[in-house]
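Complex shown without one protein chain; remaining protein chains in place.
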Amino acid sequence: MSPIIKKKAGVLGATGSVGQRFILLLAEHPDFELSVLGASPRSAGKKYKDAVTWKQVDLLPESSSEIVVCECKAEYFADCDVVFSGLDADFAGEIEKEFVDNGLVIVSNAKNYRRDPNVPLVVPIVNVDHIDLIENTIKNQTDKKGFQICISNCSTAGLVAPLKPLIEKFGPIEFLTATTLQAISGAGFSPGVSGIDILDNIVPYISGEEEKMEWEVKKILGSYETSSNEIKLLSDKEIKVSAQCNRVPVSDGHTECISFKFKSRPAPSVEQVKQAMSEYVCDAYKLGCPSAPPHSIIVLDEANRPQPRLDRNRGNGYAVTVGRVREDPIFDFKMVVLSHNTIIGAAGAGILIAEYLLAKRLI
Amino acid sequence: MSPIIKKKAGVLGATGSVGQRFILLLAEHPDFELSVLGASPRSAGKKYKDAVTWKQVDLLPESSSEIVVCECKAEYFADCDVVFSGLDADFAGEIEKEFVDNGLVIVSNAKNYRRDPNVPLVVPIVNVDHIDLIENTIKNQTDKKGFQICISNCSTAGLVAPLKPLIEKFGPIEFLTATTLQAISGAGFSPGVSGIDILDNIVPYISGEEEKMEWEVKKILGSYETSSNEIKLLSDKEIKVSAQCNRVPVSDGHTECISFKFKSRPAPSVEQVKQAMSEYVCDAYKLGCPSAPPHSIIVLDEANRPQPRLDRNRGNGYAVTVGRVREDPIFDFKMVVLSHNTIIGAAGAGILIAEYLLAKRLI
Amino acid sequence: MSPIIKKKAGVLGATGSVGQRFILLLAEHPDFELSVLGASPRSAGKKYKDAVTWKQVDLLPESSSEIVVCECKAEYFADCDVVFSGLDADFAGEIEKEFVDNGLVIVSNAKNYRRDPNVPLVVPIVNVDHIDLIENTIKNQTDKKGFQICISNCSTAGLVAPLKPLIEKFGPIEFLTATTLQAISGAGFSPGVSGIDILDNIVPYISGEEEKMEWEVKKILGSYETSSNEIKLLSDKEIKVSAQCNRVPVSDGHTECISFKFKSRPAPSVEQVKQAMSEYVCDAYKLGCPSAPPHSIIVLDEANRPQPRLDRNRGNGYAVTVGRVREDPIFDFKMVVLSHNTIIGAAGAGILIAEYLLAKRLI
Partner (left out) sequence: MSPIIKKKAGVLGATGSVGQRFILLLAEHPDFELSVLGASPRSAGKKYKDAVTWKQVDLLPESSSEIVVCECKAEYFADCDVVFSGLDADFAGEIEKEFVDNGLVIVSNAKNYRRDPNVPLVVPIVNVDHIDLIENTIKNQTDKKGFQICISNCSTAGLVAPLKPLIEKFGPIEFLTATTLQAISGAGFSPGVSGIDILDNIVPYISGEEEKMEWEVKKILGSYETSSNEIKLLSDKEIKVSAQCNRVPVSDGHTECISFKFKSRPAPSVEQVKQAMSEYVCDAYKLGCPSAPPHSIIVLDEANRPQPRLDRNRGNGYAVTVGRVREDPIFDFKMVVLSHNTIIGAAGAGILIAEYLLAKRLI
């Protein structure tokens, strides 16, 4: 058997919260090897272990700790097959553009290009088919073939995952409400959520989060249009979303209480809804992506589940867990959705997207 | 000036979570004095300080600590002008009935008689007018005049308070959704919520809570019908309620993310909604009840409020705080409501009901 | 009766954690009125309510909210009878010196001048007699009479309070160990302790804290020497202190597990130790200072007390609570001490010191 040659991966914003997660997930990845780490000029030139304040439950991988951090300039990443970006929005706009302009492939957790109709916004257990847009775009290019794919907002990932098979099976969802109970790891480290603000407390507001959720759902559940070579959003008539977002004293795992109504009558039964979610297998898994969960949506029957401490790591954090599926007095159904905000909701999504790109020979 | 003669108060379930709160609130009350404490046979005969595991942030009042606890039998409470019940539902049914049958006035936090159409279910900053039922009932009685009033479920109190002035001003609410983030003090002490279940965790289920909320709203916002001498519930056509209840790692204070739609078109503006709530003055305050808050509903403009740790004690826990009033993409409005679950949501509500009974000369 | 003319008070570092506490405590003070608020140039010129991110459980006092913040320059505080400083150590050194040089009286929570032998370091329920140094100093001055008094480190306050009456009664303590479990409010707000660092976690290190505790005990329990007009520290032979400091997920209240050995043999009994602490009345209380607790040290007999959530507010946060006094297999005794870190451990100590200065006609 010939040796596997791993693809080279870079990480932008390597010292931040999302960057650290990328490094952990890449450390033992079968197909990628961490090659370049980019961070602020303040960190550049230092060994990674000296530049970072490591805050993960898993130890800093030894293989990454000695890498010398560089600045976030495309020239240093020229050899990378894929570059994962955990940059803050303040910097991501310009830096990511420079990378794509220089022919690099960016998978970004930043919000800056999510609304660009030529950039797929991807929850990899939901809509990898939007990546067809990239395929179509670059097949006609003779020269550089840099491109960008955006990871969704963390709370959006958990929301859209169970909706995907439901819409496939039972048609459009007319109304969708979601009230979130979001973990503090989602707020990053510097400064993140302060202890005194969240101990014995709830903060019923996360800046920009509700708007992101209400908009991103429409893009992720929208469709790739070959004619315009753009992602077409669902219209307000196709889905109306209302989100209310809260920060809660939980380390990892976003809980969302959702309710929704199908457009078609009669609505399916609770059992049909549960079955549709349980049976759903995502395209990334079918294609053999190593991180893709065999069951993207795990439906629990216990009355008091899912719970973040007990269920956030199901499917290694790549699966979404659903519980308490029941009829709703106003809409058709209500249920509770739990997703791991830093895995399927951030860095893990990026890794799985890259695995899909590799499987489709786009990198 | 002649000395004030205080009314005598008894407490049933005195060693429990709600009972302890009753004792605290009575300790310095201008109109009531704690007279009899009832608890289980296991506690009977002991001094209160020896029978109780006191878990309140405020110290056990010295005046109460030496009272010898008795069993929950009406004969021991014969002198009481009012008896507050913090009994568990397992015992409240029979004991409370015996008390009323013996001519005593019971204000109960237990759920047992809440659905009885002849028993007012009262959130005292909302519907003290339902107590007219009692007034009409007892005025025709020549002999014993025992009666019962029920305190609402804790999460219901926060929900109905802001709706009251809105319905008064803008007419019926057609749809109402509420997702709660409920404090652990609401679960009582024995055993209550275990630490390992709630640390770094959310429990998306509280047994029976959603059903209580969805039903109680209809009674509390319903009306007293003199013809039948009953409380008439709102019908499903007058209001539809959907609740999703979660337990969160917060000590006191229930947060509720709600959305609602008025029946009439056009809907009022956000400013009109905020004004109606801010201007609302409850009847108990107008009547001079000492615990009634001058502003029953405190409307906050800060983006990230109300927060339980910072706002639960407003109005000494008798006021409900509302924030983030904004338009909703699906219904008319969404907003966040915070209420102190053991004060306006439990024992404090009982005290304020008794103050109203006194002001109306019903005790 | 003639109207009381309140003394004018200024606050430096008014927008910070300690500054906010000073403002709360001054808002309803019988003898002081808040007059000037100083903060960074960034805040200067704004109304206080617009400059501050208010994070206290009690509401921002209306009387303070409209005060226009000024820079921390002595000229703006010329009218103040006393100035409380909640400045960061980075700024306190120079600013406080300028204030004293300009004849102002500074009561500071900053660490900068704590080791100056001419500056009393005062825990006001312990060693107000050290303020005699000031009295002696300024009585010989004809011109300006600015001076400075330092508040101790928060964890030192809880430690020395129970030692004071024990040393008075039973002689020197030879060895003293203290392991602290410190609340996060002690770390301030910007950034303070991050939520992700303290949720479900302990941080067994607080920069500089152990050194402060080990040194400050020797000054506070030392004595004022008239000959040199300096505070003389206890020597290593008079007391040896070893501290281990931990940050824990508690909002307010420092718990300290201490053990100690008296120099004299035989050691007193557990009962004698408890009695000495219970009977102790501090000089500030004897002098009628309004915030001084009648019992500076509250000794509890329950096996599992003191607990921060239940006991931190005893004596309005000015008293220290002691429990579990028992014999120690190695030293003489071990016990648990709880103190409110932002009241007797910080801002409250400053207020009580100022009350003492007023009682002694030093301001």
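Order of writing sets the chain letters: A, B and C. Residues in each chain are counted from 1.
Operating definition for what follows: a contact is a pair of C-beta atoms (placed from the backbone, for glycine too) under 8 Å apart; a residue touches a chain by one contact, two chains touch by 3 or more.
Model, not experiment: these values are computed from the prediction.
Counting contacts over the entire complex, the absent chain touches A, B, C.
Interface note: of A:310, A:335 or A:349, the residue touching the hidden chain in the full complex is A:310.
Across C:85, C:259, C:313 or C:342, the residue that sits in touch with the chain not pictured is C:259.
Looking at C:102, C:201, C:223 or C:278, the residue that reaches the missing chain in the full complex is C:201.
Across C:40, C:102, C:229 or C:244, the single residue that touches the chain missing here is C:244.
Although one chain is not displayed, its contacts with chain C can still be listed: residues 175, 177, 179, 181, 199-205, 207, 214, 240-242, 244, 246, 248-251, 255, 257, 259, 303-310, 323-324, 328-331, 334, 336. If you put the missing chain back, the residues of chain A touching it would be 55-57, 59, 199-200, 251, 309-310, 313-314.
Where chain B meets the omitted chain, the residues involved are 55, 184-185, 187, 189, 191-200, 249-251.
One rule holds for everything that comes next: only the chains that are shown with their structure count from here on.
Because chain B and chain C share one sequence, their contact can be compared position by position; here over half of the interface residue numbers appear on both sides. Closest to the middle of the protein, by Cα centroid, lies chain B. Fitting chain A to chain C on Cα positions gives a rotation angle of 180°, stated in steps of 5. Averaging Cα coordinates per chain places chain A and chain C 48 Å apart. Inter-chain spacing, taken between the CA centroids of chain B and chain C, is 41 Å. Counting partners per residue, chain B has 199-200, 251, 309-310 as the residues that reach two or more other chains.
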